[in-house]
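For this depiction, one protein chain was excluded, whereas all remaining protein chains were kept in their positions.
This part shows subunit A:
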Amino acid sequence: MKDLSYYLEKAQEIGFVEQIIHSVIYASGLPKVRPYELVVFEGGQVGQVISLSEDLVEILLLSKVNVRVGEKVARTETYLTVGVGEALLGKTVDALGNLISGRTPKTALSQRPLVTTPLGIGYRKNIDKSFETGVSIVDLAIPLGKGQRELVIGDRKSGKTLFLQQVVLTQAAKGTICIYASIAKRWFDTVSTAQFFRNYGVEKQVIMVVSGPAEAPGLVFMTPYTAMTIAEYFRDQGKDVLVVLDDMTAHAKYYREITLAARRFPGRSSYPGDIFFVHSRVLERAGNFVKGSITCLPVAETVFRDFSGYIQTNLMSMTDGHIFFDGDLFNQGRRPAINEFLSVTRVGLQAQTPLVRDINREITRFMLYFDKLRQYMHFGSELSQETRRAIALGERIVAFFDQAPDMIIPLNVSTIILAALWAGFWKEVDLTIMKNQMNSLLAYYLKDQNYQKKIEKMIAASNSLSALSALLKDQEKVISEAVGAPERG
C-alpha cells in the first residue's frame, strides 16, 4: 500500500480524524468516500469505512498502531482484497494476506475481493462424495461429506483442535487444500498447530490464516473472510478445499467489541443484530459446487457443556450438523471426547456407501442400547449372559473408538475392525491386547498393498455390516494374517 500523499493526489479528497473510540474512528471530510472502501491514515495505518453519516465517516481500523485525533486520512478508491495463488501453499498469512512466515512467493498473486456474494444454487450440487476424517468414531458414527459445513463444538481443552489437526492431516495426505484460520488464538497455540503440520510433512498442502488476540479487532474480524477467499480461489480451479475456522465464538466476541464501540444497538448477550448475517455470510460460501468443493469446519466454544448459547445455536442452525466434544467424556479419559449421541450429521450420510450407512445405523442403535445397559448396571442387578455379551461388545467398541491424536485410521481399516468386532473377534481378549492387535492391523494395512486390495475387495463385496461380518467369519485369515491370531468366540 502506498503512502498518504500518493492517495491524496490520486483521489483529491482529505479527511481529518475527529474522534477515536477503541478501533472505530470517526473522520470528517472525504465527501465521496463509499462504504467498505479502504482509507489510509497519515501514519500509514489502514482502515475500512463501515458507515457514513451526514458529517462523519465511520472507519474500522485494520492496523495495530493507533491513530491520533487531527491526523489526515485519504481515500484509496479500492476495496479490501487479498492476494491468492498456489504460492500461498505452505505459508502463514495474516488477515490482509500479508506473509507472516515463509519466503515471498515467487509467482505473482492475483487479488480477490474479501467479501463476495456466495455462489447461487445453479453453481451447487448435492453432497455426493465422502469426506474422510481419519477418526474412526466420526467416519463411522457421524460421517461427513465433501462440501459439508460441520460445526465442531465443545468446552475449552476438550480436544477440538487436536481433532481438527487430525482431519487436516488426513485430508492433506489425500491432496485436499487445507486452510486453517486461527482466529484470535494465542500465538503459542497457533505455532504449535503449524509445527504439527510441519512435523507430519503436510505443510505444503496447508495455508494458515492467523490473527492473534492482541491484533486490531478489525483484523480478527476479517480472518474467516480471508480464509474463505483463499479457499474460493482453489475451488474455482476445481479442487477440494477444507476450511477450518477456529473459532467462531471468538470471532463473534471481537465483532461485538467493534459494534459496541461503534455504538450499534446491542441485542441478545450484547451481540449486534446482524451477527447471524455476519456468520452465515462466511459459511454460505462453503459447499459442494459443480466445480470443486469447500468443506467447512467452524468451531464453537461452549462453557460447561452448555451448547444452548446464542452464538452456538446460531452456528448450529447455519451448519449441516455438529460434532460435540464432551468435557465429561474428556475427564473420563475418552479420546477423542466426542459424544456421538449429541452429535449430528445432516448431509454426510447421503455421501456414504451403503455399507457405511448400514454400519452407521447399526452402531447408533447398538451404542444407544449399550448406554442404557450401562445405566441399568448401576442397580447391580444380575445380568443375563446376552446382556453381559452386549456390554462386553460395547466396551470393546468404545475402546476401539479411543484414538491417539496423531493416529490416522483409514475408513477401510475402521470398517474392517468394526465388522471384526461385530463378528466376535477379540471377544475374549484383554482390551490392551485388543488395541495392540488393532494397531498391528493398521500398520500391516498401511504397509502391504496386497492386503489393502484384499480389504478393499471384501468391503466392496459387502452391502451391510452383517454381510461383511459373515465374510470375515468365513475368511478369518484376513484378520489373523495382520495381527497374528486373534481370539474369536
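Heads up, the rule we're going with is that contacts are C-beta pairs under 8 Å (C-beta built on N, C-alpha and C of every residue); 3 or more make two chains touch, one makes a residue touch a chain; residues count from 1.
The definition used in the following text is that contacts and distances are computed from a predicted model.
For the chain of the complex excluded from view, the name given in UniProt is "ATP synthase subunit delta" [choices: "Sulfate transport system permease protein CysT", "Cytochrome aa3 subunit 3", "ATP synthase subunit delta" or "SLBB domain-containing protein"]. Note that of A:13, A:189 or A:476, the residue touching the chain absent from this view is A:13. From the set A:17, A:30, A:93 or A:184, the residue in touch with the chain omitted from the display is A:30, counting the whole complex.
For subunit A, the residues touching the absent chain in the complete assembly are 8-9, 11-15, 28-31, 74.
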